[in-house]
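With one protein chain withheld, the remaining protein chains of the complex are depicted in position.
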Amino acid sequence: MYSYIYRHRVRYRECDPMGIVYHTHYLDYFEAARTEALRAMGLAYKTVEARGLFMPVIDLALEYKRPAYYDDLLEIDTHFDTVPRVRVPIGYEVRRAGEADLLVKGHVTLCFFDRERGQPIGAPAAIRALFERAMNGTGGGE
Amino acid sequence: MYSYIYRHRVRYRECDPMGIVYHTHYLDYFEAARTEALRAMGLAYKTVEARGLFMPVIDLALEYKRPAYYDDLLEIDTHFDTVPRVRVPIGYEVRRAGEADLLVKGHVTLCFFDRERGQPIGAPAAIRALFERAMNGTGGGE
Amino acid sequence: MYSYIYRHRVRYRECDPMGIVYHTHYLDYFEAARTEALRAMGLAYKTVEARGLFMPVIDLALEYKRPAYYDDLLEIDTHFDTVPRVRVPIGYEVRRAGEADLLVKGHVTLCFFDRERGQPIGAPAAIRALFERAMNGTGGGE
Partner (left out) sequence: MYSYIYRHRVRYRECDPMGIVYHTHYLDYFEAARTEALRAMGLAYKTVEARGLFMPVIDLALEYKRPAYYDDLLEIDTHFDTVPRVRVPIGYEVRRAGEADLLVKGHVTLCFFDRERGQPIGAPAAIRALFERAMNGTGGGE
């Protein structure tokens, strides 16, 4: 498993009249979290698109257990459990920094999609290699 | 079952560099769709909050099957399968107006939450009655 | 002058902990309003891009005079005062449906931008003609 913690400060525009984070914004946090998690393993998503690939979202699910409030500092624990073949399943757990209570839990599945051919393809070998290294804890990055 | 069709025109701000609707915006469409579905059965969400209740989202899931594009006119088919007790599960199917292909499918579960007591409560009888009437197809509204 | 009224129902996700529409969302309403105003004069923005043109925003300004609340039905009065040459200035006034009080007032300026050449260009003659007809009140549409 490879995991990465992304931190986000809750903004006013993200909170609703109940005074809590409106439920859709967690998906925005997840996008930022997986982008930084991938960058940390050596894969800038920008370079994925530069190779003619997209990584669209194909499914997702969330469970909201406790609310987050304005100005909370959140930790989004982002984890990749397997080296991807076609699908890239990513799990997320959200907590307030320094607290144990789980606020939100979810997963988002991406796939690799070839822009030219207009269809999903398997993960390129170079990308699989980055995942393998990250999961073996031998780092990544260059 | 009670179902309701909500129409939405895709806006530029909702589309991403792939030229398709960014995945989170379907949840915005779902909020508008369920609000109008509930209004059509005689329940303005505004009056729910005026009674001291909230209806927060407790879980959701989506599957993305085909993309929607800028300026598409979408139909969000919103359906309630049961009269709610504590949870209010709502299903959604998104298609282009006049087309059969399913683009996105999902559900969002709400609950009734008592603001004063700070805890979930059962659906008030008056609200259950509105759902019953709507599901019996005897209309609603006044 | 050509003017067009666009209606929008305020959504929960657009309201903040003050219980009012968060200030940025008026710009979302303005996008929808100008898109429908242009469509009503015979110009679908989608066809503008299909010709190799973009219409990016180059400046904007807003004044917030009174708040709008959850579930308000708003009218966005969208007006074009001149046939555009390079810049397309568009004015907006937001009121609650059926009320005289001005809530928000603003303008957004677009320009015509040639994607190939990577620079602003003058409004194409066919587009100027649509504006002229709309401003003469002789309608538009095909």
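To keep things simple, chains are lettered A, B and C as they appear, and every chain counts its residues starting from 1.
Following the convention adopted for this analysis, a contact is a pair of C-beta atoms (placed from the backbone, for glycine too) under 8 Å apart; a residue touches a chain by one contact, two chains touch by 3 or more.
Just so it is clear, the model here is predicted, and its values are computed rather than measured.
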Item to check | Of A:R13, A:H79 or A:R96, the residue in touch with the unshown chain | outcome: A:R13
Checklist outcome for this item: From C:A40, C:L60 or C:V83, the answer for touching the chain not displayed is C:L60
Item to check | Where the unshown chain meets chain C, residue by residue | outcome: 17-18, 20, 23-24, 27-28, 49, 54, 56-64, 67
Checklist outcome for this item: Residue list for chain A contacting the dropped chain reads 9, 11-13, 28, 31-32, 35-36, 44-46, 70-71
Item to check | Contact set of chain B toward the excluded chain (per top definition) | outcome: 12-13, 15-17, 19, 22, 24, 70
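Here, only the chains that are shown with their structure count from here on.
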Checklist entry - Graph of touching chains, which shape: line, ring, star, complete, other? => result complete
Next on the checklist: Shared numbers divided by all numbers used: is that above or below half for chain B and chain C, i.e. same or different?
Outcome noted: same
Next on the checklist: So the centre of each chain is just the mean of its C-alpha atoms; given that, what is the distance between chain A and chain B in Å?
Outcome noted: 26
Checklist outcome for this item: Note: chain C sits from chain A at a C-alpha centroid distance in Å of 35
Item to check | Inter-centroid spacing, chain C versus chain B (mean Cα positions, whole Å) | outcome: 28
Checklist entry - Among the residues of chain C, which are close enough to touch at least two other chains? => result 12-13, 70
